[in-house]
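Quick one: this structure, given as structure tokens, is what I'll be asking you about.
A protein chain is absent from this complex, but the other protein chains hold their places.
Letters are used for the chains, namely A, B and C, taken in the order the chains are written, and counting of residues starts over at 1 for each.
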Amino acid sequence: MIRLIPSTVGLALVIAAIVLLPGVATALHQPFWISIGTRILIVGIAVISLDLVVGHAGLPSFGHAAFFGAGGFTAGILSVQAAADPSSALLQLIGSEAAVSWPLAAAVAGLFGLLFGALALRTRGVNFLMITLAFAQMLYFVFVSLPTYGGDEGVRLRQTQHLFGRDISDPLVFYYVVAAMLIGTILGMRMLMVSRFGRVLASCRQNERRTRFLGYRTDLYLLLAFALSAAGGGLAGALMANHLRYVSPQMMSWFQSGEFLIMNVLGGLASSYGGLLGAAAFIVLHETFLSFTEYWEVVLGIGLLVFVFANPGGLARLLADRR
Amino acid sequence: MGISAVKPHLAFLSAALAIGASVAHAQSPVKIGLITTLSTAGGALGQDMRDAFQLAAKEEGGKLGGVPVDLMVADDGLNPNTAKDIAERMLQHDGIRLFTGIIYTNVTLAIVPDLLRAGAVVIQNNTGPVELDGKNCNPNLFGSAWHGEAPGESAAAAANARNTKQLMTIVPNYTSGLEQRGAFKRGFKGQILDDILVKLNQTDYAAEISQIKLRRPEGIYMFLPGGMGISFMRQLHQADIGDIPMYAATTVSEQVTATVGEAARNVVGSAPWTPDLDNPASRKFVAEFREAYKRTPTVYAANGYDTAKLIGSALAATRGDISNIAAVRKAILAAKFDSVRGKFAFGASQYPVEDWYMTTVSKDASGTYVPHNAGKVLTAHGSPYADQCKF
Amino acid sequence: MAAFAFEQSLNAIQLGLTLFLLTAGLTLTFGFMGVINLAHGSVYMIGAYVLAAVSLRTGSFLIGIAAALLTTGIIGLLLELSLVRRLYRRGHLDQVLATFAVILIANGLTTWLFGRQPIQLDIPSYLSGPLRLTADLSYPKYRAFLIALGVAIAVLLHIVMGRTRVGMRVRAGSTHRELVRALGVDVRGLFALVFGLGSMLAGFAGALIAPLQAVEAGMGDQIVILAFVVIVIGGVGSVRGAFFASLMVGIVDTLGRVVLPFLLKSFTAPAVSTALSIGVSSTAVYLLMAAVLIVRPAGLFAGRA
Partner (left out) sequence: MSQPLLRIEGLRKSFGALAATNDFSLDIPTGETHALIGPNGAGKTTLIAQISGELRPDAGSIQFAGEDITALTIAQRVERGISRSFQISSILPEFTVLQNVAIAVQATEGHSFRFHGDPWRDPRVQDPALRCLEAVQLASKAHVIASELAHGEQRQLELAMALALKPRLVLLDEPTAGMAQEDARRIQALLRRLKTGLTMLLVEHDMDLVFALSDRVTVMVYGKAVSSGPPEQVRADPVVREAYLGDFP
């Protein structure tokens, strides 16, 4: 069985690359790498959190963008409300203090995860995939038809973001804040996957019925995994909202969910930092193709097909068709 | 130095090459960043705009206003994330300080404030979002097409000009749709029978058309951009509803009327420029555009062409030195160029003050349905929020 | 008002039946082969493009329809033989990835071939205009034509699935896949056949809807999700389920667009009520799905598996 075994050496290399990127970018006179790097790290957080459900627990979730968007809109709405009512000290605090708004975004997304997960986990396999997709679409349409927050066009965040009172809007500062969150996510994931909870998830992935007859209430473990994953997606969404200073329902579209899933498989399922590698590979390829041709979709599509078939059974085999 | 049509940026591989290149050109041409939407289904407007912009530069042999320009075109794929990366790259790596080309509001909202914060000059060559007008205006932001609510206002003027007593509105439920409807209702003198809101990118309008049939309005105000409008017109045409004028402002282009055919015959559009507008600049533009691209330019193409000429006038005035932003601003505001629209001037919030024309659709000699200029409906019309703008 | 209610009922039925054409093929491939084919919407788009291109060249709507059926059937077969066949044994994720890739390629190629502007297409004169039923009741001929075709296809499928050997095998296979394999039926041939026919139905749906809509790249990307929702509601693999669920979705969607704003207007401000009703009506289908899942997690017409 091929598996991406998270080695300590690999982790060290990844962390080193994250930490050194801004320096390298400056040395090579490519300062905009910091911006695209920030985006890769943020998407990496989203994909790693998706991997908890798809890779570790073996549930094919096709609705991760909903949580990404829910987190983004939480941050966005807080910021808009704070801007609308400058006299409210409380709103100012919530809207511009990341130490408040980010956990709040993660919590909101996590609650959505609990709700959607409770319903979706009544099924498995294909139906699970379709139901998570449909729930994400539902949330997407709700936000598209909410003109208060821009509807389809989205809203701009007006507040300058602070972390523990310090301004973090400088791109380099923000990069390192995001990097810290990402490294935290990776380390947290590594802790989780070897813990008792993680072992039960791995057991569910391999044989949920057997796990149930060992006395585990597998629904509860999977639900918590789903909610944690949603919260991670929400955190990434809030970070993205602050990075772009803009949120829109596009964050929740099913294409976004599809891209997350692609990055997840690309990077390797059931790993700790594979999601980051997948995000980096996908985003760099996407931007490169886009800069070369208007028909980048064709090139990207062919690339994906090659990837799927060059990996016969590959990393995705861990997620065999199971009910 | 000429124009690189779509300049490939292998951002991650070409670092060393790029450094070499920037050293080699001590006497560099003025770089202009054209961030626009060329791919995806939404790419048609951006392509029109880009083609016309490039046409303007080609006329002068790679110069605008006599100054050599390096036009860097980048496709944002209608994705704010991509747009942000392109903007950062152009700002930081290419050192560009002059931007234009953005078509869609989501891209505008995602990157324009950052570009302005970085001290760049941005010329919006499509609808300027209301959010960046009035009290949120910015000295470095210009609109070369029209202010945010002009399409709705001009549609109302067209409906008034045709003495419409009562009508219904149909718009998608999102910010632009509601803004345009608001602008329309402000200007319309008759009675609104009912407002219909539809889902964005809705494709079936049977239920809405039955409602329209029931109310028998004299006209319909529709703001249904892109495929939505085509679907609506085709389906309305099949209903037992007679000839009802559809006031569509700028959403129904020449290409759309040609595509939709007979179902588009009742469209009453409005625009600050039409291909049959009779002035020398316009005649020259239409002829050259047809010659170069074998199609009739749309108003979006005209906007791109005028934007290029506007930039050219500013470059001529500053002799290609755009390091002094105050001087560049002053030169742009003066707007000393021959606009295809005839007259062109900026209002206080730096959006155009311009005339608007109504168009009606009829069959031309080849059997194609084409919009024709049917007279002026607004004169020297500018942003209603202009006086709230304080720099 | 009675005429209005009748007309809206027809609208709901027509919407449902057109959706059924798209979902019938999908539910079979989904249930029978267990393959998630996101590219079903791309085949729908191809059907629309072929109809438009061919009927513009030949001037004949019927030749256009025939060409669309033929092309999408062949494309379906080719997809099965080259791609989908390799995906049966793969996990759902590989299927999602591969068919997602097909969507990207199809959209890219379509814009490359046909440009980014929606393309021209007219309804043939004999199907154009209103059909006058009574003095105050008329209905677009073309929509009536769609209803008639939808019913015809539903009846045809009912007969094929219920009365023919192939149909019974497919039906058994879509709910008890392993069983049919165990019986030694030539599943490979059957799979290719079903996939080709399913694609043809999708192409047919796309071709039929084309004259009423903007034929443009990506036109299948949203509706394919709706098709999957219908399938989940109806129960994976059940054509009957797809039929009733499609009608339910058509009715719920039309009710949401017509009745809801009307009801809400009576007790809220008009501006609020319309916005609210759009919000509710665009999610009504998904709420319906959630409600069905709470009661019957496997869908309304799922086989007892």
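Some notes on this structure:
Simple rule for what comes next: a contact is a pair of C-beta atoms (placed from the backbone, for glycine too) under 8 Å apart; a residue touches a chain by one contact, two chains touch by 3 or more.
Note that this is a predicted model, so its numbers are computed, not measured.
All shown chains touched by the missing chain in the whole complex, by label: A. Check A:Ser203, A:Ser253 or A:Ser291 against the missing chain and you find that the one touching it is A:Ser203. Looking at chain A, the residues touching the absent chain are 1, 3, 191-192, 194-200, 202-203, 206-207, 209-217, 221, 224, 318.
Please note the rule applied: only the chains that are shown with their structure count from here on.
In summary, the chains found to touch both chain A and chain C are B. Distance from chain A peaks, on a Cα-centroid basis, for B. Averaging Cα coordinates per chain places chain A and chain C 31 Å apart.
Averaged C-alpha coordinates put the centre of chain A at 35 Å from the centre of chain B.
Touching of two or more other chains is recorded for residues 39, 43, 173, 199 of chain B.
With touch defined as above, residues shared between interfaces to two or more other chains in chain C number as follows: 107, 111, 275, 278-279, 282.
Residue ranges on chain C touching chain B, taken from their complex, read 4, 7-8, 11-12, 14-15, 107, 111, 115-120, 122-123, 128-130, 132, 138-143, 209, 211-214, 216-219, 222-223, 254, 257-258, 261, 270, 274-275, 277-279, 281-282. Of all residues in chain B, only 39-44, 47, 173, 195-199, 201, 203-204, 206-208, 210-211, 213-214, 226-231, 234-235, 238-240, 255-256, 258-262 touch chain C in the complex they form. The touching residues of chain A, when paired with chain C in their complex, are 54, 60, 62, 119, 122-123, 125-127, 129-131, 133-135, 137-138, 141-142, 144-147, 254-255, 258, 261-262, 264-265, 269, 294-305, 307-309, 313, 316-317, 319-321.
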